[in-house]
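One protein chain is absent from this view; the other protein chains keep their places.
So, subunit A:
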Amino acid sequence: MALMERSEWYDVARDTEWTPRYVTWEELFPPELSGGEGLPDDVWRTYDEPYKISYREYVDVQRQKDAGAYSVQAALERADIYNNADPAWISILKEHYGAVALVEYGAALQEARFARWCKAPGLRNMAVFGMLDEMRHGQIQLYFPHEYVKKDRQFEWSHASMFSNNWVSLGARHFFDDMLMTRDMVSTSFCANFSFETGFTNLQFIGLSGDAANSGDYTFSKLIQSIQTDEARHAQLGTPLLQMMIENGQRDKAQKEIDISFWRSYRLFTILSGIPMDYYVPLEARHTSFKEFMEEWIVTQFMRELEDLGLSKPWYWDIFMRDISEHHHGQQLGTYSWRPTLWWNPAAGVSPEERDWLEEKYPGWNDTFGKVWDVMIDNFVNGRTEKTVPGTLPMICNLSQLPIVGTPSQTLRDTSVVYKGRRYHFASEVDKWIFEDNPERYRYQKNLVDRFLGGDIEPADLGGVLEYMGLGSIGPSGDDAHGYSWVESYRKQLADAG
């Protein structure tokens, strides 16, 4: 018997809506969970998901995606990427899996919450597929790094990082709790599906896949693009909701939520994507800078989607456009300096050839960030390695939970506000704006410095901090990815000059 076309039965099959008789509509969909206050009751049935798929199609397609990714992994296991790739590439894998794998299960919960609480029946149906997508992402990104655990204990972090108090985990958890786990369904969809998935995950999961292929890691390249094919589908959940808000006079509310989630996503990705793309990817495989990826995926593609919907660029657009040439360079300086606090081995990425590349991609780099590296290099060359690791903690933002950085002598400054008798510090004007928009939401979170000063971390020194962060117990602390071999060319320069 021939199957009916999906379009002939889809609208009937996906509509699991009914009229509740034992509870009220508000009890079934409480406003604090379901959101959408002020929207007419009959609007939810009109929600029409643009990317349609049946369960039969879903299972068929997902099976093929998994078969593709796992077969590449199995076929290339003997290529022994771990021993044959540049050590900095291995650091990218460690950072990625530790920052991403467990978070995917959080995203599965987020999609499950849509499936229960969202008032739009079409969205509830598609969110079930989204939930299954995210479970796949959690499983596959725990399975792939597992083969490396026996070779290198830093890969333990793939599973452990989000259960630890490592500073990167504190930042990531704060972000995901804010964006995915603690908002009503409409707001969550804007933050997660629209800003995060339609926008930023493309950077890491497609942009970085090109770098992976160039570096010879076809397993990782295939894996992350396979994941992003799921994202491309379920990221579409938010768009009809945005349209509904705009058509019902709530454009400004939607715009504000995009402005908040866009900035928060962007700053997280400066560490997840920005640092690896510009400093860790081996130079011969590095064709596109973080800024260029940002221009391709965010400044061009995402902004077009935003403006098509009738929304505007965020109010801080000028700050943002300047920031994409600056911020991640500061984070690289910070993370490399505090390398014992990382669960991966950072590459410095500042050999003479790499500095030429940075100067070409970011004119002026040598005169700003380069000068700080000059001091560090001078210390390395003259055997003062202890001076290259700070003995204290950096300033940490009370919103992003990430270190406060900037361009030396230009934009490095503390932005702070006093609220109910306490001073809060921020990594930018935008972080401060997000905090001040809803201080009661954010004020109670203790950042790493608050915990240190508040006596949560004992002993109150760098050793105590490392122990608090799980370094040395979950896996060894980070150290230079190349064992400082890149310093040799500078040592030779010095000898030749002397």
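The rule is simple: a contact is a pair of C-beta atoms (placed from the backbone, for glycine too) under 8 Å apart; a residue touches a chain by one contact, two chains touch by 3 or more; residues count from 1.
In this text, contacts and distances are computed from a predicted model.
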{"item": "Candidate names \"Toluene 4-monooxygenase protein D\", \"ABC transporter permease\", \"Thioredoxin-like\" or \"Spermidine/putrescine import ATP-binding protein PotA\"; UniProt protein name, chain not shown", "value": "\"Toluene 4-monooxygenase protein D\""}
{"item": "Option touching the unshown chain, where A:Arg6, A:Lys151, A:Arg322 or A:Arg422 are the choices", "value": "A:Arg6"}
{"item": "Selected from A:Leu142, A:Met181, A:Ala213 or A:Leu466 as touching the chain missing from the view", "value": "A:Ala213"}
{"item": "Touching residue (missing chain; options A:Val61, A:Val389 or A:Leu412)", "value": "A:Val61"}
{"item": "Identified contact with the non-displayed chain, of A:Gln250, A:Gln301 or A:Ser477", "value": "A:Gln301"}
{"item": "Subunit A residues touching the omitted chain (full complex)", "value": "5-7, 50-53, 57, 60-61, 64-65, 68, 202, 205-206, 209-210, 212-214, 221-222, 225, 228-229, 231-233, 236, 239, 287-288, 292, 295-296, 299-301, 304-305, 308"}
